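Excluded from the complex is one protein chain; the other protein chains are retained at their positions.
Chain naming follows the written order as A, B and C, and within any one chain the residues start at number 1.
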């Protein structure tokens, strides 16, 4: 018969179950399928004939680079959280815990690839060369993003959950039309997987064989809702039903994320279409600075994930393998301090926009109503100056 | 590794391919996976240890009943098409060719089950005991449906593609809350599978383990677009990625459709959650009477499917097995004629609604603006009568 | 007597609690409404007391939330759906406009759609994009929906009760920046009509009409105007569909001047309809054209500019002066 169910499918490393019922499907979820891992939480390298080759070129120098990326990203993130507490930002969405997923995938990209982030991809932005302080404008409330997406091929942060996956797909369709071999990467969360738009993006990308990598950071939570509120089977399995491969990777393993993303990007470049990567990771902090995770999750969960920290394992490996010495870590520490200082200074110096700026850029070609309202409002403001 | 792709999965009867690339995925589509079939186009019964038991109770009498359902449905449908040509209906969406899918699934239902149709489920309506002439109101333009969904547990036709799958899911969630063992069936088309709503229905039904059967009539076309414009893998495979089983059935085989739908409904009743049934069939006619299929598909395709006619094969089997004699066919012919006559009469007698009716039923509890506009319009109409 | 002082947020919470308590068919659904109690804590504690079956954390998909709520309503439930923020209602817009609003008419009255869609709306909380919008006109234009917004705790409590009891779909806009404003709520009162406007302050020279978060601004403006010797009446519309034009008309026939205030963009905002219709009804009474104070034809601006975008005391008083100058 042609019954298809998750349970019936046995990915090589996953613990499949036998019968295609709701219950067994739920069991399949409980029994976590294994994932691609190249570096254990303890800092040991894992043999993987399939994916290790994708990072065979990574020298100790490169690894220090990845480590540096993660450390600086975390520092920037911590600084932003602190700035929010000090009232300099209205809100901050921390990436704490997701550094490996973001740096690993971000460093897999070529300059000509294009990134469609959510609102949490500070580490990917870092890889793209976007000045981190650029990201802070919208959280401070001085703009809605406002950087030039084309200067680093890094699109604006998108807040409406899932929308950007369709933009990514369209952009990728455009790449294919241009005959280019660039690729697109679209980030989204476990919660976002439920949105119609994300599933439409799967359909469009498959039908047009668009060169796009869907990179889902499954950080286990969508604000207060655990992943089981979004799906009863592992998310990477969603892809198969749309006709393209899905894969789960250890999202706290920067090497595995790098390898798997490279693999997926190569598929895209070779004209093999979309891939879904599920980076299995954890949101160590609150959803945003407005959130209070103590209301919905246990401390033990966080503690268990702390042992899988994405940065610590690289440090352990670098130390054990002799890939870095104390001097490296010391100088990184100073670099980190300097970054923090610069971020603080730049943010504090960010001027509030002029009130009249709200009339700018509503349209590219102008609009009579905007002109009228701008003029009226200017006259209204002027009336105060005249002491009216 | 945990790469998942359609190609990597081997449903027992499907012709899987080996590598998870766009190309091989496309190939998987071309090489049609086999489907559940209990009665061949030639009218021979097929041994199927898994699904035959679900129709073991079907006597010759029952089979004549299914045959009668299909014949009368087709007759009704032809009558409606003719009425449209005569200007009695504004539009008609013919089910020609899909009788087995609709009667097979429709007859699998219990009275307390609930149906959410598209706009083409005339055969299912028939099974539910909805008077066929009720269906014609909206196509004539005298109402937008207007029957009482609760009198036959048959919801109104839904025109916005895919919307009803969410209503079905919600209704099924309600059944589960009530602790009832009824089930819901949601019809939709191959084209509809691309809509975000349908995929959200998959997510919600899986997460809440709702007793709903998603019955996709893949009639190969969404107006002028072939199924390849919607998916590059067989549609039934979509389900697995949402954590429930999908199955493909010969949509022109009324017994197989009955068996598979019974199986899926039983799963729902047992609390095993949703199932996706893909009934592989063909739209023999135009999309609607407004459509001109010669613009986009070849005659040969239709001809090939004519050989798989859902009614002819049952007749062949009935004749060969001695399940029906000429008298049966003759009396069905007269019944058919009578139905046609009644439909014509009822439709021609359908009065146009009163203009003022457009203000009715906008709200259940009334609305001041509607009252005001109703009064104004009544006064306006009255002004003509006064010879104003 | 059961008069209690409580915030709008608390009043909404109590109102939901009462509805869940009284009618087993009432459900609360939405993103994070369960354990978290909603990002604004409006559903705080409800899941604990009524269970996961009645207070339902949903997948992150607004169309799915409203679409399944419609199905639940067809099954006899009365879902109260929460949309997390104004700017996130749009994925559900299709289900709201083509299904929820039209189902009762489509069925010629044979099914009812008792669904409430709660939407915290409006600006003034210093939020990022999509968290400060006022899309009410986009719903009020659509037949089949009822659209309301309370301005104070008592109305919050009672209007939500009535919305839940209504057999029609109600889009319930909650003035999020007023959530913590307190007021007296008489939980035993016999409430007035859901769609009836309320004269919040009497006056003789000019009428200010507003709803939701702007009622407070208008009351402040009226107080300020009073100090300058201008007598301003304030009408709290409470309902944007239907609008209680009779109350506005009665006020304008007295004051002969009307200014409508809302946060939503002026262009095709609810004020445009009020201006048009009141001008028709009171053509010979009006001493000045109906003026409107509202948002601009621009995306809601970043937080650090929002005070300039939002109609505040000064802009309302400016309009009052302009009207009186006619």
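In the analysis below, a contact is a pair of C-beta atoms (placed from the backbone, for glycine too) under 8 Å apart; a residue touches a chain by one contact, two chains touch by 3 or more.
This is a predicted model, so every value here is computed, not measured.
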Touch with the missing chain holds, among B:35, B:101 or B:161, for B:161
From the list B:35, B:96 or B:222, which touches the chain that is not on show? B:222
Touching residue (missing chain; options C:10, C:25, C:54 or C:106): C:106
Sole residue of C:137, C:153 or C:293 that reaches the chain not shown, by the stated touch rule: C:137
Among B:69, B:99, B:197 or B:253, single out the residue that touches the unshown chain. B:197
In the complete complex, which positions of chain A touch the hidden chain? 143-150, 155-156, 158, 160, 163, 165-175, 177-178, 196-197, 200-201, 203-204, 207, 360-365, 367-370
Contacts of chain C with the missing chain: which residues? 87, 90-91, 93-94, 97-98, 101-102, 105-106, 129-130, 137-138, 140-141, 143-144, 241, 265, 267-273, 275-277, 279-280, 283, 288-292, 296-299, 326
Residues belonging to chain B that touch the chain removed from view: 90-91, 119, 137-144, 159-161, 191-192, 194-197, 222-225, 229-230, 290-291, 295-296, 352-355, 357-359, 362, 367, 369-370, 373, 377, 380, 383-384
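Convention: only the chains that are shown with their structure count from here on.
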Leading the contact tally is the pair A-B
Indicate the whole-number Å distance between the mean C-alpha point of chain B and the mean C-alpha point of chain C. 41
Inter-centroid spacing, chain C versus chain A (mean Cα positions, whole Å): 36
Touching at least 2 other chains, the residues of chain C are 58-59, 61, 63-64, 91
Which parts of chain B, given as residue numbers and ranges, touch two or more other chains? 196-197, 200, 203, 207
